[in-house]
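Note that this complex is displayed minus one protein chain, with the remaining chains in position.
Going in written order, the chains are labelled A, B and C, and every chain counts its residues from 1.
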Amino acid sequence: MKALALAIVVLVGGLLISATVDFPDWGDPASPAALHVSPRYIEKSMEETSVPNIVTSVLADYRGFDTMFETTVVFTAGVACFLLLRRREPRPGPSRVYRHRASGVIVEMSQAPDTEPAPEVFKRIDDDWTPHDLIVMNVCRLLIPFIQLFGLYVIAHGHHSPGGGFQGGVILGASVILLALSWDLRTASLRMKEVATGLMSAIGVFIYAGVGALALAMGGNFLDYAALAPILRVDPVAARSLGIFFVEVGVGLAVMATMVLIYKNLASEGRLDQGL
Amino acid sequence: MSEQYPALVVIGPLLCALLVSVAGWLRPRLCLPLALLGLGIAASSSTGLLAQVLTHGPVTYRLGGWAPPWGIVYHVDNLNAVVAALVSWVALTNLVASYRAVMTDYPEKIGPFYTLYVLSVTGMLGMVVTGDAFNLYVLLEITSLTGYALIGLGGGRAPLASLNYLFLGTIGASFYLLGVGYLYIVTGSLNMADLAKLLTPLHGSLALLAAFAITLVGLWMKMAFFPLHAWLPNAYGFAPSPAASLLAPLMTKVMVYVMIRVMISVFTVEFILSEVALSHFVVWLAVAAMVAGGLLALGQRDLKRMLAYIVVAEVGYMVGGAWLGNKLAMTGAILHIINDAVMTFCVFLAAGCIYQKTRGTAFEDLQGLFKKMPWTMTALAAGALAMIGVPPFCGFFSKWYLIRGGLEAGHWGFVGALLFSSLVNVVLFFRIFEIAFFEPMSHGHGGHDGHGEQGGPVALAEAPLSMLLPLMAAALGLIALGLATGPLVEKIILPIIPAGLG
Amino acid sequence: MEQYIPLFLTKYNYWVYIALMMIGLWAMIAKNNLVKKIVGMNIFQTAIILFYVSIGAKYGGTIPIIQHGSGHGHEAAVRAADYINPLPHVLMLTAIVVSVATLGVALALVIKIHRRHRTLEEDEILEQLRES
Partner (left out) sequence: MIWQIDLAVLILVLICAVGALAVKDLMGAAILFGAYSFLMCILWAVMGAVDVAFTEASVGAGVSTVFFVAAVFRTSRRSKD
């Protein structure tokens, strides 16, 4: 196998390297890629969509259809992870571990009780026991709101600075994952239930496709945000800018929920009872 | 509304897939109707699109209202339209046929299952109608991801087979992406029609040849063309039967369509005819695919795996026909895309029916099935006759065009391999029928004692009607397609064969 | 020898991406551990992203965000040569997202395989399958 792999790699690599001779030099401002399609985006982005960040305007408007399917890819991955991993049967092994909140004493119950002990007295801990770390937990608790605020800023400010729905959505999702890592998966699940993640990921993509379909219903082509101008009561250029904002919100919602869904399923092998 | 058909073909199923997902969380009973609605929209609008294309000529649809090459466009001609209609109708029929199997096997997960099912079809339809090289990559990834999940859902060896498919599929898709990158760096465009225009002065350059080679290798990996076929038999053999009868007929055919599209609409026929050594090499690979697929199928002891190897051989037919470089062979290849999709669908669906009743498709499970499931076996026989190439069934006609194309090109190896592969199909299927027809029900196989009374009368245990009716529809479709070959070739296929072909 | 130095300086980016890609491809084919294969797959995909991003690079260009004040018609128009080509960046955002989606599905499959076989080594899994 290794010899075969080496042969394939050398062959493909040789072909790829020999073709670079015909390429324009790296960074050449006169290369075909710099002269054919992209100048229009750079020169007209401001005029046609009123979005200074050209990457955002190309991503969500000129090539917005790609981006819709890109969001769908993320959604698909979330559904796929759920389909492959999720199972309802509880973890084998009867014992459960609790920490007495007042004293900090750890208790292991070898026979799982039918009812959980009062949660304000006993806190359940994962089988893979990690020490109760006051600093990590509280620092993360303090940080998470700011991370989420930053995520929202990234989504909303994507028109003017690097960022947008994907980056912001991933940051928002990461804040929930951080909560699950520093506290535990059950705490994170209380804040964001499984059904909520599943619904949000579908609704996020639905916002994107729905904005497109609304444009279609208003008489434009699919995803032609300018057709939304009559409802939004603005001129077509501003309608494009607003349309981009709406779809970015949809993308952010879908990406956040999907990242959390994938993480929960991976970290708990699909049982969603305890994570890392 | 009719000018919006190209968008509806993709948007309808996409929106319904999202609704199915929501329903999966809240009202699981609504999943199937919503999925049916989505694929129904796709099927009706793709049929409308086909009618529109046939009467008014090719349709171009600008997504977002941006003109090409800046925006993404859908460019639909006869070839896209007919493949889109084929994909949506086969997927819709399979959805009806598979609902019983899904309900019994995955009662808790019907929501995600149908979501992925509809998304997979969305991806295939998008790949078929798109006119943008990069958009095709994104849709290819959607179809692949759903495919990995649907295959990996099966028990036993399915997850490992699915992971291997994922590795090879990712290499394939990445190679395609890299090929598009090579084209982009030398032209600066992503639109297929625009690329074809810009590439003409570059014919003969090394970068273009490398781009062509990488793109093709990527697509071949996805369609399981002979030396790159390793993932297919396990993936389709171990997949749950509803997924197998969706992916096996459609995925490889859609990829063959993409290859033909890339050949004639991006690189153009002139470029391909100028690379004589390459096309010669590819035709010989196709010959190897037919021979190897047939021989490997002979070694199988399981119906589904045997069918999977036949798919490998069938891919060889189509790729070889597309590369022979004359009109007859290209016609045969395109006709075979349509015919083979329905044939493969028919046999895989029959295998699914058998699995539903016997919970296994190994050869020993097939004993006495002609008495137990007469209708299913009749449909399987129809599919088998079509695959062998017996006249009233459609398989004969596409093979006829392929053989005539091979003779015109003077390629005796291709003609010989095609005849050899048909002969192998005869052996393969008659072996199945022998087992199913003649051998008694219980045989005392190894540890299979207590299998029921010896030699007693076999009770009729036919598959449920919801599976049987679609199966019958597919089997009748085989004959209908065969009878409709004349108009199909005249009206639909011949107008899109590029004039440059000899 | 001397004519190769300018060739190196103008093309070395492409060569490094090819080297990275080949490392990833080699790992995907030759490695035995499934997680290692997935790491190789990600390296492979990232190398392609690197290639695309290098297509977009432009000497004398700045990041593709139009400075405030320019492009509103009255002032000097935006010149394409001043900004880096944004199109490859857009395409690669898509590719990064696709790669993380593939990663998620691949890891889910790995966990499912581990549940059944209790190992991640491909040869051990194949051995178990041969025995059964």
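Quick note on the criterion: a contact is a pair of C-beta atoms (placed from the backbone, for glycine too) under 8 Å apart; a residue touches a chain by one contact, two chains touch by 3 or more.
Every value quoted in this text rests on a predicted model; they were computed, and no experiment measured them.
*Asks:* Taking the complete complex into account, which shown chains does the hidden chain touch?
*Replies:* A, C
*Asks:* Using the definition of touch stated at the top, determine which of A:33, A:51 or A:267 touches the missing chain.
*Replies:* Once the missing chain is taken into account, the touching residue is A:267.
*Asks:* Among C:29, C:103 or C:125, which one touches the chain that has been omitted from the display?
*Replies:* Looking across C:29, C:103 or C:125, the contact with the absent chain belongs to C:103.
*Asks:* Could you pull out which residues of subunit C are in touch with the chain that's been left out?
*Replies:* 9, 12-13, 16, 19-20, 23-24, 27, 31-33, 35-36, 38-40, 42-43, 46, 49-50, 53-54, 56-59, 61-65, 84, 88-89, 92-93, 96-97, 99-100, 103-104, 107, 110-111, 114, 119-121
*Asks:* Using the touch rule from the top, list residues of subunit A that touch the missing partner.
*Replies:* So the residues of subunit A touching the missing chain come out as 27, 53, 55-56, 162-164, 166-167, 170-171, 173-174, 177, 181, 259, 262-263, 266-269, 275-276.
Everything below uses one rule, namely that only the chains that are shown with their structure count from here on.
*Asks:* Show which chains lie in contact with subunit A and also with subunit C.
*Replies:* Common contact partners of subunit A and subunit C, which must touch each of the two, are B.
*Asks:* Which chain's C-alpha centroid is most distant from that of subunit C?
*Replies:* Centroid comparison gives B as the farthest chain from subunit C.
*Asks:* Tally the contacting C-beta pairs at the B-C interface and at the A-B interface, and name the larger one.
*Replies:* A-B
*Asks:* Taking each chain's centre as the mean of its CA atoms, how far is subunit A from subunit C in angstrom?
*Replies:* Taking the mean C-alpha position of each chain, the two centres sit 18 Å apart.
*Asks:* Averaging only over C-alpha atoms, locate the centres of subunit B and subunit C and give their separation in whole Å.
*Replies:* Computed from C-alpha means, the inter-chain centre distance equals 29 Å.
*Asks:* Nearest whole angstrom, what separates the Cα centre of subunit A from the Cα centre of subunit B?
*Replies:* 32
*Asks:* Listing for subunit B: what residues touch at least two other chains?
*Replies:* 134, 138, 141, 145, 148-149, 152, 159, 178, 184-185, 190
*Asks:* If a residue has to touch 2 or more other chains to count, which residues of subunit C qualify?
*Replies:* 21, 25, 55, 87-88, 91, 94, 98, 101-102, 105, 108-109, 112
*Asks:* Would you tell me which residues of subunit A are touching subunit B in their complex?
*Replies:* Subunit A residues touching subunit B: 15-16, 18-24, 31-38, 40-41, 61-66, 69-70, 72-73, 75-77, 79-80, 82-84, 86, 88, 195, 198-199, 201-203, 205-206, 209-210, 212-213, 216, 220-227.
*Asks:* Which residues of subunit B touch subunit A in their complex?
*Replies:* 4, 7, 11, 14-15, 18-19, 21-22, 24-26, 61-66, 69-72, 108-109, 112-113, 115-116, 119, 122, 126, 132, 134-135, 138-139, 141-142, 145-146, 148-149, 152-153, 159, 178, 182, 184-190, 198, 205-211, 213-214
*Asks:* Okay, in this complex, where on subunit C does subunit B touch?
*Replies:* Touch residues, subunit C against subunit B: 21, 25, 28, 34, 37, 41, 44-45, 48, 51-52, 55, 87-88, 91, 94-95, 98, 101-102, 105-106, 108-110, 112-113, 116, 125, 129.
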